[in-house]
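Please see the structure below; I have some questions.
Complex shown without one protein chain; remaining protein chains in place.
Chain lettering (A and B) follows the sequence in which the chains are written, and residue indices restart at 1 in each chain.
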Amino acid sequence: MTAVTTPVLSETGTGTPPGNVDGQAIAITVFSTVKRWGRAWLPVLFLEPKLLPQTLGTLEKLSFIHFARWSMVTELAWNGAPQPKTRLRRPHLYFESNFNGGWEEYIDAFSYVLREGMAAFWGSSYGFPGAVPPGPFKDYIKTSDRRLEASHFYSAYADSTVTIVKQALELDGLVADLRERAAELSPEQFKAEFSALLAKGQRCL
Amino acid sequence: MPLGIPGPRALRTQLADTVRAIADTNRAGQAYGFLAITPIKPGHAEALRALLATIDAGPSPFSRLPRTHFARWVVLTDFFTGDAYQPADEDHLGCEYLIFSACFDGDRDSYLEDLTAEIADELDEIYDHCIGVRSNDPTDVARYLVHNQIDCGLFYSAYPHTTVAEVRRVVAQRTALRALAVAQYDLTPEELQAQFVDQLGAA
Partner (left out) sequence: MTTATATTLDLADIQGDILRAYGNAYASTTYVFVRIGDATAGGAWLAGLADQITNAEPWADGKPGSHLNVALTCAGLTALGLPDDVIGSFSAEFRAGMAGRAERLGDIGRNAPDRWDDGLGTGAAHVLVTVNALDEPHLGRALADLRAEVARHGHEIVVEQAAHTLPGSREHFGFADGFAQPAIEGATDDRAAGGGVPLRGGRWRPFAPGEFILGYPDEDTTLDPERRLPSAPTDPLGRNGTYMVWRKLHQDVAAFRDTISTAARHFEDGDEAKLRAKVVGRWENGSPLVTHPDAPATDFDGAAAGANDFRYHGPDQHGAKCPIGAHVRRSNPRDSIGWEGRLTYRHRIIRRGMPYGDPLPVGAADDGEERGLVFACFNASISRQFEAIQVQWLNDGNVFGLGHDADFLMGGIAEGGSMVVQGECPFYLGPQKPFVTVRGGEYLFVPGIAALRAIATWPR
């Protein structure tokens, strides 16, 4: 990338800037300025995400986020001159997500099934449009996503989606079981057991 | 998707992971989420972007750190300016910052040790553009990152007890099993058994 200070939006498969993509994996990095009441609310939410059992359950079920983090930034460490001493008047919410492709799907997910959760995390941020009319809400997500482009983004298994990883983990138990017994079985017995494994594991294959 | 019921050993490691995680908000299970935001020297942001672009064009240095699930560097120019929704007395950063974030297996200090050992050259070049790294001593870069670390409020992982190596192993195993499932119809039971042992026989 050359001398640009704001990310140039170019089209990729996801609508996100190209620096945020590695194979199937997409990086989102978002800062938002938190209203004063968020300073009290967000720590409670972080400590007790069970306040939102539905949101976490929905996230798990939607199965597209590998790792995500929220941090409330209230100060920046001082490293000596010439770093300016910055006093932050308000907290800033840092959010990053490492998720897998299918942008339209996520926009739908955020707007139609994750609204309460989005409001809990971003309702105390300036600019958050409220979850109700999907139009402005989608614009908010899209603009936030496009603001920051990673200069380098790495995924160790860029072709594997969250669902694939979870399916592969579930299959592992079944495969291990047959593996342990494979040598003792007659070929016909093995074939029957193999078919049973494929039947049991069909939703993960 | 309901995951398999963990056996007693898996349950023990998961319990241990959970106890560790409760003690440290930067953890989810056995995984750690590290974030450091460091100030960029005045006038260096463009050179830093160019350097990161060169790194981005080649094989990622993180591929030399097999504990890394995900990692990113992002240059931050400022909090948002000129956004109609921001308060009038909006905060400004005062200088550009470099965000470094990584999700990896195990604990922070040993990871940073690996990091500074394995990708010393890249780190040297990158953090040379940042304010406050006093020497090219790799341990100093690690200390520097820790000094500028920002703790997680909440760290989420879809599979908090699974290491990178495990992810890679089970995913490859899934692919092999699927291929054998399709090929099975043309194989005798003997051949099927032999191919299973050959391709899926080792954990």
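Quick note on the criterion: contacts are C-beta pairs under 8 Å (C-beta built on N, C-alpha and C of every residue); 3 or more make two chains touch, one makes a residue touch a chain.
Since we're looking at a predicted model, the values are computed, not measured.
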Where the missing chain makes contact, among the chains that are shown: A, B
Touching residue (missing chain; options B:Ala23, B:Ala57, B:Val182 or B:Ala202): B:Val182
Options A:Ser71, A:Ser144 or A:Thr161, residue touching the unrepresented chain: A:Thr161
Contacts of chain B with the absent chain, listed as residue ranges: 1, 174, 178, 181-182, 184-185
Residues from chain A at the interface with the omitted partner, ascending: 11-13, 15, 24, 61, 100-102, 104-105, 108-109, 112-113, 132-135, 138, 159, 161, 163-164, 167, 195, 198-199, 202-205
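Criterion: only the chains that are shown with their structure count from here on.
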Separation of chain A from chain B, taking each centre as the mean of its C-alpha atoms, in whole Å: 13
Chain A residues touching chain B - in the complex, by the definition given at the top: 1-6, 19, 22, 25, 27, 29, 31, 33, 42-43, 45-46, 49, 56, 59-60, 63, 65-73, 76-77, 79-86, 88-90, 92, 94, 96, 98, 126-127, 147-157, 160, 162-176, 178-179, 182-183, 185, 187-188, 190-191, 194, 198, 201, 203-205
Chain A partner contacts - residues on chain B that touch it in the complex: 1, 3-4, 7, 25, 28, 31, 33, 35, 37-39, 41-42, 45-46, 48-50, 52-53, 55-56, 60, 62-63, 66, 68-77, 79-80, 83, 85-87, 89-95, 97, 99, 101, 103, 130-132, 144, 147-148, 150-159, 162, 164, 166-168, 170-171, 173-174, 177-178, 181, 184, 188-190, 192-193, 196-197, 200-201, 203
